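All protein chains but one are shown in place.
Chain IDs A and B follow the sequence of writing; residue 1 opens each chain.
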Amino acid sequence: MARKTSTMSGTGGRTAALFLFPFFAVFAVAMIAPVVYSLVLSFYAQQKSGLGFGGAKTSFVGLENYVQVFQSETFTGGLGRLALYCLIYIPCMVGGAVVFALLLDATVARARKLFQLLVFLPHAVPGVIAALIWAYLYTPGVSPLVQALQSGGIQLNFLDAHLVLPSIVNIAVWEWTGYNVIILFTALQAVPREILEAARVDGAGEIRAALSIKFPLILPALSVIILFTVIGTLQLFTEPSIISKATASVTSTWVPNLWAYDAAFNRHNLNQAAAASIIIALLAAGLSLAVTRFSSRMNKA
Amino acid sequence: MKRRHLLLSAASLLTSAALLSGCGTGPATTPSAPSGEASGTITFWSSLAGMDKVAEKFNASQDKIKVKFETIPNGGNGGYAKLSTAITAGNGPDVSTIEYAQLPQFVSNGQVQPLDGFIDKANTVDKVSEQIRGLVQFDGKSHGLPYDAAPMVMWYRKDLLDKAGATVPKTWEEFEAAGKKLKAVSPKSYLASFYPNEPTLTAALSWQAGAKWFSTEGDSWKLGLRDEATRKVSAFWQRMIDNKIVKVEQAFSDEWSADLANGTLAGVLGANWSATGIQKRTEASGQKGKWIAAEAPNWGTPAGAFYGGSSFNVTKSSKNPTAAAKFIEFLATSPEAVAARGNTGSAYLAYPGLTKEAQKAFDAGYFGNDIYAVFDKAYATILPGWQWGPNWDVTNTALKDSFGALTTGGKIGDALDSSSDATLSGFKQNGLSVKE
Partner (left out) sequence: MITETVSAPSRPSAGVARRKHDDGSRPGGKRPGGNRLSREGGFASAFTVNALLVLGCAYMVLPVLWLFFAATKDTADLYGTPAYSLGRFAFVENIAAVIGQDGGIFFRWMGNSVLYAGFGAVLGGLVSVMAGYAFDKFQFRGKKAWFGFVLLGVLIPNTATVLPMYLLASVFGITNTVWAILIPVLCNPFGVYLARVYSSSYVPDETLEAARVDGAGPVRSFFSLGLPMMMPGFITIALFQFVGVWNNFMLPLVMLQDQQLLPVSVGISIWQGYSVPQPEFSPMVITASLLSVIPLLIAFIMLQRFWKSGLTAGSVK
């Protein structure tokens, strides 16, 4: 009971409990309980018998559901696809955001406020609508993009099996770059001007200053961005859902979240869906921990 | 300290609740015992056009039962997922519309009630053909009243065939020959399309060739997605695709609509219900009178299959199955229901005598021949003995997903292989015994 002698009464455990209770109650109900329940569900399965037109029995199957999920080619394929998605998405989006923020921060940039507003605009558009807009922008016959390319002699089907992944990456890039530009730009503006002046006096060009001074100073903000982006990637559901209605290239199990949704609502296998959700949650937690540890190590360096 | 305790006990309470309630399929609703009088308000979900008018007619024609109609997306757009989820959660409709391919799955999941005891069997189910009856009866009980009987039918641009010097194909060999003639005069045209998003059509083609994708041997299932007949069909269509006689595109997509409108497509492999879709998409480009219906080409002896077709059912959620059953009888067997639907398409119905009524409501003047005569001929040659398995969704999804690779080098045969595997493991995961 090593209670720090509080100089203020009414700031101790009991009052804290009062203030914290609403949040943790909701947290328990909306996060802890569902995960615990799913964990339990994932250890059971429905077993039918005969031709399957009678009833089903619930039985304990241990880790069988997890085995089935990992044995499913579509699930592991979806995980691989997510990895590929990250590989394309993160450099594009982060790179784009960094470049844009550096450009905004350049002394010769004009109309900064306007540019900030415009670059952040896509973020005000909900993900569903963004995906819908781009679905139309990828559809031949409707899309100005496709028309422009066709008039230049290039026939590109953004929605076929080869291009659909980068096309969906593009939607996410469009949605999120502006958001991260604002974060990075604010961090850049916090760089003390004296340092930049000193560098200028020493003869460093704008680009040198950007690379060797500004960039290292925004690394902390950058690592937070990468962390949240990685977590966000595992959430991928909305954009593939919408695009799947426009093309056969996005299957119903294209990413793990869609796989879990399909298991629950198309195949009526709630137990497998529960197992898949647990796997996704564990992956997310693991990935977040890894990224946090990696970035804190980088920051210390 | 106290809070931690609270959280832990809450968690354990929930866990025990979960274990006790089984697998959380929601509070079970037991169907009420059949009451003598059929009355009350019932809900009716359907994605078929014109059903709102049928519900209105029913409400107007009597005042004991009131039907509340709600339109839902069709199967391809999540309609069945919505239905199934609602039934599981306990707030599904009283009356549902389920296609023959999906019905066994709903029955197997216990989501549809048997109708025996609620309907007048002799005057309804027993009057349709044996083949159709087999599509709605499981475990010795009827789980729905059949509505349409949708024979697979081929539609052609007669003028384009004439220009190419080809006759209307009667066999698949003639189809290939006609396709080659067509390519010779207009290389950019196609004789038909292969739809990656309609595995039910691939099933129909296999059915027509004599395949049996799902059959039962005693208490066990037997899969036939890789049987000889299916392989023959898959090899043929792969050749058609490779030789560009047939184009791979999604049915009902913008691309398909555009191809119909500008004459790139000289044929549509569909069913009786394809008529409205073809008309809507081609009338603006002056193709009236140019489209004809024809029996689908066969493998030497006339044979046909069903492509689509729905039944009406009483779901497990229904607390008033007597009233629901009465409404279903109206829907599936009464001429007034068909007349009320109006001109929503060239329906071909299962119950004897109703098709004449449907024919009256439909203006077939757009087409170049007597399409209903063709439907009759196609219906007469349906091969008996086809069954749908208890988890069509697994096969359907697997086929759709693998067909997605057809435009980038995938092959139909490979798709059938992987789908067969997926179906097999689906069966096993449910604890059913199955062999191939």
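General observations
By definition in this document, a contact is a pair of C-beta atoms (placed from the backbone, for glycine too) under 8 Å apart; a residue touches a chain by one contact, two chains touch by 3 or more.
Everything numeric in this text was worked out from a predicted model, so none of it was measured.
One of A:51, A:104, A:196 or A:250 touches the chain omitted from the figure, and that residue is A:104. Remark: the omitted chain is touched by one listed residue; of A:159, A:250 or A:274 this is A:274.
Touch with the chain that is not drawn comes from one residue among A:43, A:66 or A:120, which is A:120. The chain not displayed touches chain A at residues 1, 3-4, 6-13, 15-20, 22-24, 26-27, 29-31, 33-35, 37-38, 41, 88, 91-92, 94-96, 98-100, 102-104, 106-111, 115, 117-130, 132-137, 141-145, 147-149, 152, 170, 173-174, 177-179, 182-183, 186-187, 200, 203, 205-207, 210-211, 215, 220-222, 224-225, 231-232, 234-235, 237-238, 241-242, 245, 257, 260-261, 264-265, 270, 273-274, 276-278, 280-281, 284-285, 288-289. Touch with the hidden chain on the side of chain B covers residues 1, 14, 17-18, 21, 24-27, 70, 73-74, 76-78, 82, 85-86, 88-91, 252-254, 257-258.
Simple rule for what comes next: only the chains that are shown with their structure count from here on.
Computed from the mean C-alpha positions, the centre of chain A lies at a distance of 38 Å from the centre of chain B. For chain B in complex with chain A, the touching residues are 2-3, 7, 10-11, 14-15, 18-19, 22-25, 77, 80-81, 84-85, 88, 104, 107-110, 138-139, 196-197, 216, 219-221, 250, 254-255, 258, 390-391, 393-394, 397, 400-401, 403-405, 407-408, 418, 425-426, 429-432.
Of all residues in chain A, those touching chain B in their complex are 17, 20-21, 24, 28, 32-33, 36-37, 40-41, 44-58, 68, 73-74, 139-142, 160-162, 245, 247-253, 262, 265-272.
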